[in-house]
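Accompanying notes for the structure given below.
The complex appears here minus one protein chain, its other protein chains still in place.
The letters A, B and C name the chains in turn, as written, and every chain counts its residues from 1.
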């Protein structure tokens, strides 16, 4: 798995590619999220467009990201998941935990007005 | 493998899909070519756009088609081969036996002026 | 629970790979190929691939602790209308009741970072059986029939 990151306004966008399935991936994603939080970002958007599949360990990585962000007053949203990943989200009910967007502009816009308590420091 | 056929002017177009690899494929292609020749067509164009790969037995099927057509005053040309099939044509020098076209209109046009002795009966 | 079975040899594909997570992508490619040869619908292909990956992840991570020298074995039985997949490891086995005790979609389970693998297999396949021989490894046998509608919402 590869990770790219980019700040767009006050949203920290984390773009993953490959497969999300545990091993060293877990630490890498965790560190990226922590680094975003430490830089003062509270709005985190994970782009899964180039992730062909996730396994349950990969779901755990996303769940950890969610919890880490929440504990620090932040929020993790997801975008551009494949129908294969969508099916695993439905089954595990992670679709009730994460907001998922089809389009980047919609995902970015959705953070507006949510930044009151988690503004960039 | 699946075979579809269609007459476009005096060209008999044979569209294959799947993999060309012997077994029942050999008979099916042979019968299609013979049927075209029996109907009086001399210009035969095999479309390989939807053939993902061929093996050497599949090359043999194409070679038999070439020979059957030639013996009956006809001609077999090919179009739209993948780079994978192209590489096997180069190695086996079948690129010196068959004219291969990238585009259907070019392939169809190429038969014009070649139909003198093999006109539709 | 289930025990080893004989399947007609002319329908069985066997596969084995070292216990390395990065090879799960090779397994995934194989499963995709088998399912497309069998004309499964895309939703079923996803369900099967997800489930085989879960069983294989457990074999690699839990049973073999990512020791690449220990292979995971797979058998695929390509039936007329059904695919059977067996995933066989050489681990110590485990307590299946305990492993399934917490519902990963419940209020407590959903916040955990683990415990979804077996749940996913059971939700996505028609049947999932475990033959756990303590100290001698685990055989997971899963089936999916082609006529079944996609059970992603199940």
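As a working rule, a residue touches a chain if its C-beta (ideal position, glycine included) is under 8 Å from a C-beta of that chain, and two chains touch if they have at least 3 such contacts.
Bear in mind the structure is a predicted one, so any value in this text is a computation, not a measurement.
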Margin query: For the chain that was dropped from the view, give me its touching partners among the shown chains.
Written below: B, C
Next item on the list: Based on the whole complex, identify which of B:3, B:28 or B:97 touches the chain you can't see.
Entry: B:97
Margin query: Out of B:8, B:67 or B:109, which residue would touch the omitted chain in the full complex?
Written below: B:67
Note to self: Touching residues of subunit C against the unshown chain: what are they?
What the structure shows: 8-18, 20, 22-23, 25-26, 28-30, 32-34, 36-37, 68-71
Margin query: Touching residues of subunit B against the unshown chain: what are they?
Written below: 19, 21-23, 52-53, 55-57, 59-61, 63-64, 67, 83-84, 86-88, 90-94, 96-97
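Please note the rule applied: only the chains that are shown with their structure count from here on.
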Check: Of all the other chains, whose mean CA position lies farthest from subunit C?
Finding: B
Next item on the list: Round to the nearest whole Å and give the separation of the Cα centres of subunit B and subunit C.
Entry: 44
Check: Between subunit A and subunit C, what is the separation of their C-alpha centroids in Å?
Finding: 27
Next item on the list: Express in whole angstrom the distance between the two chain centres, defined as the mean CA positions of subunit A and subunit B.
Entry: 52
Margin query: Can you list every residue of subunit A that touches 2 or more other chains, as numbers and ranges?
Written below: none
